[in-house]
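With one protein chain held back, the other chains of the complex are shown just where they sit.
Coming up: subunit A.
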Amino acid sequence: MIIEAKDLDYQVDGRQILHQLNLGVTKGDYLTIAGPSGSGKSTFLKLLAGFLTPSAGTIEFQGRAQESYPIPAYRQQVSYCIQQPLLFGRTVQDNLAFPYAITNQPVDTARINHLLKAVDLPPRYVEKGITELSGGERQRVALVRNLLLEPAVLLLDEVTTGLDEASKQIVLHLLETEHQRGKTLIKVTHDAEEIEAAGHLLHMKGGQLINEQ
């Protein structure tokens, strides 16, 4: 298992969101999680990303407890793609140079251009101001930003929500490519088409993940 949740509980303000949740994800899996709003899908991703702390239970990454990793190093490996990202700084370049800056690596322009091309954005887009981007372009830049450091696991929180059809297909194609390259993907979605096409689908119900296939 590359990532594993064991007897995971999460409570907030006395409300039980997740209850005794167990999940093991193998390396290279492309898991889709569906379920009604408020069922705890996004909460589960935030727990996996270390943005929330479980009330009980453990999360393991590559056989070691999440707490045993320095959290920045863990998040570089288990990369969380936030729902409706805002981007930061002034330009696309500010966003794409950031993963390199925080890891003290030189900016890999070839990799940036390759990934921009994969999401159908020309290299000159690095100079664009973030306010000039459409919602779909912003989401694609955010995905590229998450992929630059080659994380082992991608946590995708409704990354196609609110996108036009063209942007959605580009994003889904990139995710499929990353899956083919051996990355582990855990995706939360409401989209009926994505749920229909999912290879490995689980439903969040009563704070647990259930296989309904």
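In the analysis below, a contact is a pair of C-beta atoms (placed from the backbone, for glycine too) under 8 Å apart; a residue touches a chain by one contact, two chains touch by 3 or more; residues count from 1.
Everything below uses one rule, namely that contacts and distances are computed from a predicted model.
You can't see one chain of this complex, but its UniProt record names it "Ybbm seven transmembrane helix protein", from the set "Peptidyl-prolyl cis-trans isomerase", "Glutathione transport system permease protein GsiC", "Ybbm seven transmembrane helix protein" or "Fumarate reductase iron-sulfur subunit".
Of the candidate positions A:M1, A:L52, A:A118 or A:I195, contact with the hidden chain is made by A:L52. Considering the whole complex, the residue from A:P99, A:G136 or A:G207 that touches the absent chain is A:P99. In the complete assembly, the contact with the undisplayed chain comes from A:R75, out of A:H19, A:R75 or A:R111.
The omitted chain makes contact with subunit A at the following residues, 49-53, 67, 71-76, 79-82, 85-89, 98-99, 101-103, 142, 145-146, 149.
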